[in-house]
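Removed: one protein chain of the complex. Kept in place: all other protein chains.
Let's turn to chain A:
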Amino acid sequence: MRRHIAGHAARALATLLAVLVITFAMTRVAYRNPAAVLAPRNATQETLDGITRALRLDEPWYLQLWHYLYRGPDIQGAPMGLFNWPPALGYSFRQQRPVTELILSKIPVTLSLALGALVIWMTLSILFGVAAARRPDSWVDRILSALSYAGLSVPTFLTGILLSYFLYFTLSTYGIRWFPSSGYVGITENPFEWARHLALPWLTIAVAEIGIFQRVVRANMLDVLGSDYIRTARAKGVTERRVHFGHALSAALNPIITLGGLELAALMGGAIVTEQIFGLDGVGRLAVEAAVGGDFPVVIGTTILAAAIFVVSTFAVDVVTRLRDPAAR
């Protein structure tokens, strides 16, 4: 197990390094002259050259990569270098702030959004999936399956707009203001307001995810319910509820954990559409604005963050599924 973890960590680092190099190379190709972005609008060629030299943008790409990784030029006192401690991701030209600081300020929003949605969609998917698998092809199964196909087929932006139309706009015309249309309140400030503001975004994400997960839970449950040890449990006189939740679900859970980890990682890298609809200032929005505005240190920073979350999450999934398997422990 320990050796397995070490091997996994080494592969993870190699992946991250590859992502970094590729992203770095792509930003060099995509964004021509960052000095022009940084300089005042009426700057002379001389000023531009000065900035280019100061940022060492005239050096070859591999030296620039080296600066990015280790002791680059300070910009307005913000250090650069991913391998320094504390690791720094550079300086945002547009927002005039260190990228690390910028990303850290957006993470609480994205984390709240992703984790809250995860809890909702996992709970509902498991309930709906088990309910459907209890009696395959019954009317319960048919209705739940139809609903999850619908949730899966409707694009997120439409779900978001519909939810905010009915649960915000229509309700508020009757004077009911349960759900705000946008905004974010920190959980430490006011937990109730935090949940109230995130309720619609959570639902928006959950609707799409339930579409996938309800099907996965159902299929895995049906698979496990046909196995001999489920019959053994029934032969012992175990109640159906315990058969489903105690025996079958625990055996059917691994693929659900694996898929859940991947989806969670994807969301933490930025739920771009949902953040946009509900005016949430999260990592996804930061990444989109940086990509459109040519703010390449932020582009690299958010990409690395997303990759790192993915790597950590697959690693966590691997450890959890191994710990659940007594034969691999």
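Here, a contact is a pair of C-beta atoms (placed from the backbone, for glycine too) under 8 Å apart; a residue touches a chain by one contact, two chains touch by 3 or more; residues count from 1.
Everything below uses one rule, namely that contacts and distances are computed from a predicted model.
The chain not displayed here is annotated in its UniProt record as "ABC transporter ATP-binding protein", chosen from "Cytochrome bc1 complex cytochrome c subunit", "ABC transporter ATP-binding protein", "Deoxyribose-phosphate aldolase" or "Acyl-CoA dehydrogenase". Where chain A meets the omitted chain, the residues involved are 1, 3-4, 135, 226-229, 231-240, 242, 247, 250-251, 324-327.
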